[in-house]
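This part shows chain A:
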Amino acid sequence: MSKYFYIALTSIRSRLAYLGELGSKTIFLFVVLYIFLCLWKVTYAETNQSSLGGLSLKQMLWYLVVTESIIMSLPTIATLVDQDVRTGALAMQLVRPMSYPLNMLAQTSGERVLSFALNFLVGSIIALTFVGPLDFNISGIAMFLLLIPLSFALDFTIYFLIGLAAFWLEDTTGLTLIYSRMTMILGGMLIPLELFPDGWQQILRVLPFSAIVYGPARVFVTGDLQVFLSVLIQQIVAILVFAFVIRIVYNLALRRVFSHGG
Partner candidate 1 sequence: MENAVSVSQLVKNFVLKKRAGMRWTESEVKAVDGITLSIEKGQSVAFIGPNGAGKSTTIKMLTGILHPTSGEANVLGCVPWKERTRLAKRIGVVFGQRSQLWYHLPPRDTFELLSKIYEIKQDVFKSRRDMLIERFQLSEFLDTPVRKLSLGQRMRAEVACSLLHGPEVIFLDEPTIGLDVIARQELRDLISEWNRENGVTVFLTSHDAGDIQHVARRVIVINHGRVVLDDRVSRVRRQYLREKVLSVKYADTPESISLDGVKTLKESGHAFKFEVDTLAVPIEKVMSEIMRIGSVVDITIEDPPLEEVIAHIYSAPPSEFGEDAADDDDADENESKS
Partner candidate 2 sequence: MSWLTSYANLASAYIKINFKSLLAYRGAFISQMVAMFINDFVWIAFWCLFFTRFPVVKGWGVNDVITLWAIAASGFGLAHMIMGNALALPGIIMRGELDSWLLYPRAVLPHLLLGKSSASSWGDFLFGIVVYVIFVKPDLPHFTLLMALICSVAVLFVGFSVFTGSLAFFMGSAESVSTQLRIAMITFSTYPSPIFQGFVKILLFTLLPAMFVSHLPVSALRNMSMIDALYSFGGALGVLFAGIIMFYVGLRRYESGNLMEMRG
C-alpha cells in the first residue's frame, strides 16, 4: 500500500512544477463563473424565484465551482493507458494483473486531487467575491469529502476501460471525447439534475455520470442526506460493475496478447 502512496506523492510533486498553469485556469474559471452568475441572476429574477431546483442563486454558483473543478481536474487516463497498450508496456504487466491498474490509479489520483484542489481554491475565491460564502454545514462537507474520492475512482474505471479499448481500436480519442462530453451534459456540470426534464431525471440518476459530477457538488451545497445516500449507492454499485468489466476485458486482452505473440 505504501508503494502506491509514494507513487501518488511523486506525481503530486512533479505537478507542482506546473504552477504556471494556475494563471490560465484562473482566467478560465473567472470567465465561466462570471458568465454563469450573470445567466443565473437573470433567470432567477425573471422567474421571480429564490430557489430553483432546490438551490438558491448562491448555492447554484458554488455548485458550479465544484462541478467545474471536478471536470477540469481530469488527468489523461485513457491516453496513458492507450499508449501503454500500444507500446507493449501494458502487455508486460499482464502477468501480475492487479499492479498495473492500481499503479495507474495511484499515479493519476495524485494529479487529480492536486488539480481539483487548485481549481477549487481558485473557484472558491471567485465565488466568494461574487456571491459571498456558502452557509456551511459540516455534514454537507463531510458527505462531500466522502463522495469525492469515490467519484474520482469511478471516473477512473471508465477512462481506464476506454484506454483498454486500444487493444481493439486504432484510436481511442473518439471514445474519450464522447464520454467526456456525455459526462459534462448528463452529469449535470452546468445545470443540476433537478432542472432537467422530468423523464430524464429518472434515467440520469442511474447512469454513472451524475454520480461523478452532480453528486458531490449537490451534497456540498445542500448537505441533503437523501441525495447523499442515493449517490453513494450509485457510486459503489457503478465502481463494482466497472471493476468487474475491467477484469473481464483484462482477461480478454491477455488472451489476445498471448495469441498474437505479445
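If you want to know what made the cut, all candidates are chains of the complex that A comes from, given by their letters.
Just so we're on the same page, a residue touches a chain if its C-beta (ideal position, glycine included) is under 8 Å from a C-beta of that chain, and two chains touch if they have at least 3 such contacts; residues count from 1.
Every value quoted in this text rests on a predicted model; they were computed, and no experiment measured them.
With chain A as reference and 1 or 2 as options, the touching candidate in the complex turns out to be 2.
Interface of chain A with candidate 2 (complex): residues 23-24, 27-28, 31-32, 34-35, 38-39, 41-43, 46-47, 171, 173-174, 177-178, 181, 184-185, 190-191, 195-197.
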